[in-house]
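For this depiction, one protein chain was excluded, whereas all remaining protein chains were kept in their positions.
Moving on, here comes chain A:
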(Lines give C-alpha, C1' and ligand atoms only; values in the text may rest on other atoms or scores of the structure.)
Protein backbone atom coordinates (compact mmCIF):
# COMPACT_ATOMS: atom_id res chain seq x y z
CA UNK A 1 0.00 0.00 0.00
CA UNK A 2 1.95 2.88 -1.19
CA UNK A 3 -0.45 5.34 0.25
CA UNK A 4 0.20 4.14 3.68
CA UNK A 5 3.87 4.53 3.24
CA UNK A 6 3.81 8.24 3.83
CA UNK A 7 1.85 7.77 6.96
CA UNK A 8 4.32 5.25 8.19
CA UNK A 9 7.15 7.49 7.38
CA UNK A 10 5.60 10.34 9.25
CA UNK A 11 4.98 8.06 12.17
CA UNK A 12 8.54 7.06 12.16
CA UNK A 13 9.52 10.63 11.86
CA UNK A 14 7.58 11.57 14.86
CA UNK A 15 8.72 8.71 16.87
CA UNK A 16 12.23 9.35 15.91
CA UNK A 17 12.00 13.02 16.66
CA UNK A 18 10.48 12.23 19.95
CA UNK A 19 13.27 9.91 20.75
CA UNK A 20 15.88 12.23 19.55
CA UNK A 21 14.45 15.09 21.36
CA UNK A 22 14.20 13.05 24.42
CA UNK A 23 17.63 11.78 24.05
CA UNK A 24 18.91 15.22 23.30
CA UNK A 25 17.12 16.57 26.23
CA UNK A 26 18.37 13.85 28.34
CA UNK A 27 21.85 14.25 27.25
CA UNK A 28 21.56 17.93 27.48
CA UNK A 29 20.31 17.67 30.92
CA UNK A 30 22.94 15.25 31.74
CA UNK A 31 25.61 17.32 30.27
CA UNK A 32 24.21 20.37 31.71
CA UNK A 33 24.00 18.81 35.04
CA UNK A 34 27.18 16.92 34.84
CA UNK A 35 29.42 19.05 32.83
CA UNK A 36 27.90 22.40 32.53
CA UNK A 37 26.63 23.20 35.88
CA UNK A 38 22.95 23.18 35.09
CA UNK A 39 23.14 25.59 32.39
CA UNK A 40 20.29 25.39 30.17
CA UNK A 41 22.25 25.69 27.04
CA UNK A 42 23.31 22.00 26.97
CA UNK A 43 19.72 21.15 27.28
CA UNK A 44 18.84 23.44 24.52
CA UNK A 45 21.80 22.20 22.68
CA UNK A 46 20.78 18.72 23.20
CA UNK A 47 17.26 19.45 22.29
CA UNK A 48 18.40 21.29 19.24
CA UNK A 49 20.69 18.52 18.32
CA UNK A 50 18.01 16.10 18.85
CA UNK A 51 15.56 18.02 16.84
CA UNK A 52 18.04 18.58 14.10
CA UNK A 53 18.82 14.96 13.97
CA UNK A 54 15.21 14.08 13.90
CA UNK A 55 14.57 16.60 11.18
CA UNK A 56 17.37 15.23 9.12
CA UNK A 57 16.33 11.72 9.66
CA UNK A 58 12.81 12.51 8.69
CA UNK A 59 13.91 14.28 5.65
CA UNK A 60 16.18 11.53 4.62
CA UNK A 61 13.48 9.06 5.15
CA UNK A 62 11.11 11.00 3.07
CA UNK A 63 13.73 11.45 0.39
CA UNK A 64 14.87 7.94 0.31
CA UNK A 65 12.87 6.94 -2.79
CA UNK A 66 14.47 9.70 -4.81
CA UNK A 67 18.02 8.85 -4.03
CA UNK A 68 19.89 7.34 -6.89
CA UNK A 69 21.50 4.19 -5.72
CA UNK A 70 24.58 2.84 -7.01
CA UNK A 71 25.40 -0.73 -6.81
CA UNK A 72 29.05 -0.76 -6.01
CA UNK A 73 30.68 -3.85 -7.15
CA UNK A 74 33.90 -4.42 -5.53
CA UNK A 75 36.57 -5.25 -7.96
CA UNK A 76 37.85 -8.57 -6.84
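Simple rule for what comes next: a residue touches a chain if its C-beta (ideal position, glycine included) is under 8 Å from a C-beta of that chain, and two chains touch if they have at least 3 such contacts; residues count from 1.
Here, contacts and distances are computed from a predicted model.
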Name under which UniProt lists the unshown chain, selected from "Dolichol-phosphate mannosyltransferase subunit 3", "AP complex subunit sigma", "MICOS complex subunit MIC60" or "Mitochondrial ribosomal protein S28": "MICOS complex subunit MIC60"
For chain A, residues in touch with the removed chain: 1-3, 5-6, 55, 58-59, 62-63, 65-66
